[in-house]
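The other protein chains are all here in position, but one chain of the complex has been omitted.
Labels A, B and C are assigned to the chains in the order they are written; within every chain, residues are numbered from 1.
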Amino acid sequence: MDFAYDSRTEHLRAELTAFLEQHVYPAEAVHAAQVAEAGDPWARPPVMAELKAEARKRGLWNLFLPDRRYGAGLTNLQYAPLAELTGRSPHLAPEALNCAAPDTGNMELLAEFGSERQRERWLGPLLEGEIRSAFCMTEPEVASSDATNIATRIVRDGDHYVVNGRKWWSSGAMDPHCAVFIVMGKTDPDADRHRQQSMVLVPRDTPGVSVRRGMRVFGYSDASHGGHAEIDFSDVRVPVENLVGEEGGGFAIAQARLGPGRIHHCMRLVGMAERALELLCRRASDRVAFGRPLAEQGVVREWIAESRVRIEQARLLVLKTAWLMDTVGNKGAHTEIQAIKIATPAMAEWVIDKAIQAYGAAGVSQDTPLAALWAGARTLRLADGPDEVHRASLAKRELRRWHTPTPA
Amino acid sequence: MDFAYDSRTEHLRAELTAFLEQHVYPAEAVHAAQVAEAGDPWARPPVMAELKAEARKRGLWNLFLPDRRYGAGLTNLQYAPLAELTGRSPHLAPEALNCAAPDTGNMELLAEFGSERQRERWLGPLLEGEIRSAFCMTEPEVASSDATNIATRIVRDGDHYVVNGRKWWSSGAMDPHCAVFIVMGKTDPDADRHRQQSMVLVPRDTPGVSVRRGMRVFGYSDASHGGHAEIDFSDVRVPVENLVGEEGGGFAIAQARLGPGRIHHCMRLVGMAERALELLCRRASDRVAFGRPLAEQGVVREWIAESRVRIEQARLLVLKTAWLMDTVGNKGAHTEIQAIKIATPAMAEWVIDKAIQAYGAAGVSQDTPLAALWAGARTLRLADGPDEVHRASLAKRELRRWHTPTPA
Amino acid sequence: MDFAYDSRTEHLRAELTAFLEQHVYPAEAVHAAQVAEAGDPWARPPVMAELKAEARKRGLWNLFLPDRRYGAGLTNLQYAPLAELTGRSPHLAPEALNCAAPDTGNMELLAEFGSERQRERWLGPLLEGEIRSAFCMTEPEVASSDATNIATRIVRDGDHYVVNGRKWWSSGAMDPHCAVFIVMGKTDPDADRHRQQSMVLVPRDTPGVSVRRGMRVFGYSDASHGGHAEIDFSDVRVPVENLVGEEGGGFAIAQARLGPGRIHHCMRLVGMAERALELLCRRASDRVAFGRPLAEQGVVREWIAESRVRIEQARLLVLKTAWLMDTVGNKGAHTEIQAIKIATPAMAEWVIDKAIQAYGAAGVSQDTPLAALWAGARTLRLADGPDEVHRASLAKRELRRWHTPTPA
Partner (left out) sequence: MDFAYDSRTEHLRAELTAFLEQHVYPAEAVHAAQVAEAGDPWARPPVMAELKAEARKRGLWNLFLPDRRYGAGLTNLQYAPLAELTGRSPHLAPEALNCAAPDTGNMELLAEFGSERQRERWLGPLLEGEIRSAFCMTEPEVASSDATNIATRIVRDGDHYVVNGRKWWSSGAMDPHCAVFIVMGKTDPDADRHRQQSMVLVPRDTPGVSVRRGMRVFGYSDASHGGHAEIDFSDVRVPVENLVGEEGGGFAIAQARLGPGRIHHCMRLVGMAERALELLCRRASDRVAFGRPLAEQGVVREWIAESRVRIEQARLLVLKTAWLMDTVGNKGAHTEIQAIKIATPAMAEWVIDKAIQAYGAAGVSQDTPLAALWAGARTLRLADGPDEVHRASLAKRELRRWHTPTPA
């Protein structure tokens, strides 16, 4: 047992920290100003392109991708502390490094399950950061945490698939650079529960695709992430070669995609909490109320100490989960992936809430990153399965360990 | 001791409930659509004028004002359950009844402290709902929960006062109908702590007044409330007759205004929580996940039961506080006003959070009122003094009750 | 709506407060010393008899009993604040006033359902405080929150009933003065769910009755309450005239007994929390750590303020419940009785925990009443139905209010 990061990780952490301090944090205000100036709410501010160029120049590009052919070839355990750092500026840093959801998951998916032709057409430009992509799974009418509920149909018709259905919370799809949607739907509703679904690639400009609106998250458009679209697919035809993997393989591909997706979220949440704690400490030192700095008030000290204690615990569990994924695989790490999905958003929400409270009205406003951080953390108690679903599932496995009835 | 509402209250509750069901709830979607259509984010949708006309016709107008000369002449105890009902649709109902903050506090202030001329010019149109008003106290640079920190200066110059300073979180001031600002500033920084401040009425179009921007609350503009403005006052001259009350009386007037303001917030918060609980129950009955309605899941039932238990307790404390204000005065009810200011926002935040969780992604979006309700409740843990300030103050009084050291 | 106690209540509160201050609090240390001296852990210290005599002399006797023939004839709303006061010294005051569980419930039961002969033989001496009694319902092997699980059999055999079964948590039964057990069992397992049970009176010295042991609550024997016995009933014969009410009426009688029993617990819990808060404040004023009294530490102030806020809310809900029981009956107050059963023990537990923390090691020891108060509050999250059962039931009723599926 050893709790030290290896040398490659330490090196990359130092590089990334320098990039954040020199380029990303200063760009936050620039980005906000450029958004305010733009007439189009969905336009992407030019500062992002500059950040991407700089990150690439510094070798901080596609770090998320374990496949050495395409990415940095880092293990989950090596990537975790880097993803954490990007969470400190979650609206800019992940995209600047080409490590932003949902593109990360989509690139992994194409790298693993895509045909050569699919990889050429879509994975290449994604790896270059030239286009973005969306993952269309969640639907408005049903509880999508149960994949068998999916109502979108994908019907084979000669050399084409015809897609019909409505998706929402398709993150990134409001971005004008978003060029392709990976759409999950049912090809065979009569097959076994987990063999009914398939995935197809739908170019954004395919006839029948209508992006209806952007969903809001506590008033935010999340335009810096490309928003969250509600999309109608109405008799959308794509060639059969746009199928990802095989017919009936959609559920398995989605599962393969989810594990890393969840841990990436959790890594970034740790960084979000760290940013909030830093802001809380700075505010506590600077702000005087009733004759002394907040930092001298016992209640604020409790917040700070408790934040540190919670962050440390959550980070270690995320790191151990990454290590398990590396050593026993995503399936072997299933319990731990659920555990961090339960623990980390709640932890980050708690820490950010305290920082908000210390900032007073500024904390809920656009003048600190805190309110937006909070909205992100809160939403992750729902996204990729609500806490309650993960808890029920984790408990069932725990109960199985002690199945033999015995007296206390 | 008697826990039944009196007959006038019961009558008005029935009237108001009918108005909400027949007009206000249906107007929520209309209002959202009109906002979306309008080019100007601060434009007020026409549906509001219709609601106001209807409310007035039904005798549901200016219910908040205890002064029979101007308003309904209800006691706090009678008004409390009505204010609660308006909290069920907090973005429409209070204004529809001409019972929205900050106008309510401003009208009370003018009724109690305003000169006849001030009442004629400003109170009249406010009572008619023709104009709106703002209260400019909070400042960006200082902890405004300590009123002695106020930096805005109000300096007498012949027959005028000259105002210089910056205010923010001036709620309602982004509304184009907002015609007048009540501005708190220091006339005599060398006077006793609580005699340094005065208040003057500043018409919005006075030279030197610049409304800089609207503050956001978790991504929301709160345009339906007239937003929250940051305002510069730069050599703003108003005639001396615009002084409210006497020089040095600003702190006392602000205190007089705060008590009712806080309880109104708390009353509405109870209604916000009730609305969220209703939505939670409806969702729980309608939504099926993993083969059965949410309503049959133990965790959801815990949320519902716990919500009911918390709401009932908070409501009773609000009602008792109203009764105390009526019977022993706002000063005599000081501890209880602080107690509800501590208890009620946290209660509402908790209940709304559970409703959000039951709705999944819809809960954080624009498709239910929940996310906006949540942002309002969260902000009230800060507004009018953060919880921590109220707790410290309440504790001091409690400690004084047991001042004689005695062994346990 | 009126939040003032009536004059009779105010008078009795003053009387009772004087009795507590002059006699009960000083007797706490005496009682502990007499317990320590006695060889027999279940012996009752002589100081109790003195307290009873004094209380009786002062007219503070049988206050709980609404039936004027036997008791003070107070409404629930009048008794509530008095029961609260007894909760400040829960190991002495209730018994000193002849208002201790389970005798209170048993006396109510005999007054309402007992035959004249039963009332003469048992109710008389109980009203005089000459004997004590136990209520034998809970069984070790089954979830007793579901009354249909009861396994004890009561079989008619000529002029007798024969009782067989095992009970535990028969509170008071370890007291040598405990002369009679009210035993619940099944007379007809084939009847309707709620008509299977009956109750019989079993004198303690009846052959076949074996008191096995006293149950502990955390490390406490609860000897001052007469402990909690595990009792075997083995072919115990009692004459048929010992039946309480009618055959098959046991469930209904138990239900009738539970409502008042639960509210009495909750009233006392409010007093327990008040006592803890007083002790917390005194400690905070007296104890110096790191150069200043605890009372000046922000965290301790938060505890005090939050305690006050929680106590006030819980008390009001208890009082409203008492008022409902008086005005619409125990059935009409069912939701509120459950609500206070959920809210009050948790509130008291929280407050007492904070007081313990302020006292440090003394707080968990025998040197303050706090640890024993805590154990009592914690246990009431289980006793008379665990929180979870009450929450599930309360939620079901809440859900029924909103049964029509409607969109949000």
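The rule we apply is simple: a residue touches a chain if its C-beta (ideal position, glycine included) is under 8 Å from a C-beta of that chain, and two chains touch if they have at least 3 such contacts.
Computed from a predicted structure; not experimentally measured.
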Chain not shown: contacting residue from A:67, A:157 or A:398: A:398
Residue among A:101, A:279 or A:348 touching the omitted chain: A:279
Residues of chain C in contact with the chain not shown: 138, 140, 143, 145-146, 168-169, 215-221, 287-290, 297, 299-300, 356-357, 360-367, 371-372, 374-375, 378-379, 381-383, 386-389
Those residues of chain A which, in the complete complex, touch the missing chain: 1-6, 9, 77, 277-279, 281-286, 295, 298, 300-302, 304-306, 308-309, 312-314, 316-317, 319-320, 323-324, 335-336, 339, 342-343, 359, 362, 367-370, 388, 390-392, 394-396, 398-399, 401-403, 405-406, 408
Absent chain, residues of chain B that touch it: 297-302
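One rule holds for everything that comes next: only the chains that are shown with their structure count from here on.
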Copies chain B and chain A - interface residue numbers shared by over half, same or different: same
Computed distance of Cα centres, chain C from chain B, in Å: 43
Interchain centroid distance [CA atoms averaged], chain A/chain C, Å: 53
Computed distance of Cα centres, chain B from chain A, in Å: 37
Junction residues of chain B, two or more chains touched: 300, 362, 367, 388, 391
